[in-house]
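Missing here is one protein chain; the remaining ones are kept as they sit in the complex.
Letters A, B and C name the chains as they come in the text, with residue numbers starting at 1 for each one.
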């Protein structure tokens, strides 16, 4: 059994980790910390876990995370970088669901996240945890930077086109829509029901923190810098991301076959039949990414539709997938729940 | 392996049966019928099932349901009664998720459902599939009448009070609120998003078909007729029922202990700590019923709050629970998915 | 023109007052205060008001509210009681949308609201602003306590029964459901979209602050104390309250005629035809209360369904209605917007 610790378990990615790991046959929940709610049974905060999780939140200072085999950070940005080194030195593997180790260029990271990086020396070692690109490195990794939700949906949609060199990479467009849980479980007026329900808006158009992460990932695949316009939107649903991607074709190609082949062996990427329109609810609660590729009116603009559950493939599910890879387990273990529809 | 057939698989209870049974270690999906959609892959209609269900819908006339061990009817009222006898005679067990066999008094059934009963002779044999009351009979049953969604939530909330003879049974009140999926997957204007969203209303106040079912169940427990006012409401959520129950206490009692003891050994009924308010989302996608009992201002009115997922404990989940009991399997098999929250 | 001041304009009742008063032909918005957002244009916080409201929020200490003819308090509880006396002495009329002056028994108020009352001497003078009961006193009032949202819906539904002495007043039940805007525009986790959407729950069952207010109002009408069980619920919609009321009939009566006659001359109470089920959306954005009365199965339990928009008839609209009465204007002035449906 893998002894698991979770730092910061009172947010949505924390409770989602608990939902997945509580039924993982090879994982044993060892500790879950919360500075504010230490002592409270986890299932009092989240009654959905009654009967499944018996732990109480513990104070981080009183929790021996170094006794774990792996620690997940489900914390705000800037926490994992303070604790990762000590854990790694104690032989604990670390999966950070926040952004601390996602950007290889520390200066870029510091600019977008507005803080100094506490352990820049570890950044180079961190493996970007997108299994569809980095599976082998993840297998060897001590420290995994779990991708952001938007970056997962957008990269999985663009990768086949960029690897094949089919599109003009100077003018990529990612128009992405997220459910409100993407904003986390924090008390902010803008995410109140009465503000976010029955409403739709873009946000962060001048610049969103996921932009450099996506650009880095696409550049790696394309093997050169890319030009990307990224516009996130808030849509009145709880879970789900829908990325609508636009690129200009430089040459003709069988796009359906291209996508089908690229993801043929991927357990969690599902290329839909030609003409499909994936719905976010078709992945609700599950670790799948479903993708459709279109070429409207046979013009030179390709449109890719990519959906994930932001809390699963966009966060906790992908983190468990990474854990499975790191520990040599079947990659889909504990990730085969069928999406909840309706 | 139990060979399973499903009649009428294109509705919400049908797809929910598929979600649960596709991961049942002792069940094998043999056939799923649909008159209108025969030939279509199930996963084309419900992409959430891609990779989990390979069946196509088949035409009922071309489906050998008599080769199944058990057949679920996820059909409108009035279908199961036409086919149950032949299946039973072929040795197939039958679980009807509709109302055909729920009411023991056929005349009452015919009045409320507006049709003649096609096989009244089977009604007396049918076992009402509420395991918390009828577990032993279900174990022996060939034909199970799976309870309605409202009746499940309401009965589980009232049972401890009635069994203990603590309340005035002449003036029971059940104020129940249902998510829209309770209305089924049928094209009716009243259940369009633009009609049902951001809106709340009562319906069926003069008389709802679940009233005689609830009254019958409560009378059985109380061992005499009961007086019940039942007011259902439509609330803008997909899944979930919240029953708020009112009764007048005839004598003092430790209500918290009463409920706790009554359900201490029930795998799917969870009595919350004193002072709690169960949320429907705490059972979303799961077979649990969560209950809290209150006595506001220490007056003589007891208030019980009871929540279920109408498609799980209120339909498909309870049906699988009944199947497990009928076939001697662990009662919770395939029913241990953790509720999806948020 | 009536010079109007609003204290605390950044909440939902504040912006709703602005929406209504900005198009009131006899009102002139003089000032709107906000301690936190002084200096900000109102229409920057609420872009829906662009082109209709040119004011900026001003700091309360720098605002000459004593130059107004009337001041609305759209503040948390406990603010109006600090400022009302000075305004009244300056000849300003005061309408408090919070609870400071609603409860005549100051000890009861202090118990439920958990603070000392700062000016108990004014409580007796305050008129409870439910025009359907107190129209004449409102006409003469200097200080109006605008009713709470639940109390408005519940009282209007019970009044005809109580005035006629038809029901057992010892066991009244009010099962009420509110949209989330009733919780106000404050950053609390429980009212986040991801917490409140697709979810239904009761709250405050042991005791809610609107209970003593409703009890007081019903007692006044019944001319004796009443026994009331009040259970509020949170339902995933923005606006709207649906009260489902239960009472036991002591004698037979033509309930439809009773309600029709009681409200025949009321501009904002609409008794629906027999057999109706009012929807909250039928009053969305409007000052109406729609009511239906039922007697299921001709039993002795009467069921009243009463819907309002909690921000209009349950708050700002009723406040404007009171202002119109106080200043001798047509009662419906600026309150004739047609509900927004769908």
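As a working rule, contacts are C-beta pairs under 8 Å (C-beta built on N, C-alpha and C of every residue); 3 or more make two chains touch, one makes a residue touch a chain.
Since the model is a prediction, treat every value here as computed from it, not as a measurement.
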item: Hidden-chain contact residue, picked from the options C:30, C:142 or C:290; value: C:290
item: Residue of C:4, C:49 or C:65 touching the missing chain in the full complex; value: C:49
item: Contact partner of the left-out chain, one of A:67, A:116 or A:229; value: A:229
item: Touching residues (missing chain, whole complex) on subunit C; value: 12, 15, 19, 22-23, 46-52, 181, 185, 197-198, 238-239, 270, 272, 276, 278-279, 281-286, 288, 290, 311, 336-342
item: In subunit A, positions touching the absent partner; value: 171, 173, 175, 177, 179, 194-195, 197-203, 205-207, 227, 229-231, 233, 235-240, 242, 244, 246, 248, 275, 277-281, 284, 292, 294, 296-297, 299, 301, 303, 305, 307, 342
item: In subunit B, positions touching the absent partner; value: 12, 179-181, 183, 185-189, 191-198, 236-238
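What we mean here is this: only the chains that are shown with their structure count from here on.
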item: Inter-chain centre distance, subunit B versus subunit C - centres from mean C-alpha coordinates, in Å; value: 39
item: Junction residues of subunit A - those touching two or more other chains; value: 12, 181, 185, 197-198, 238
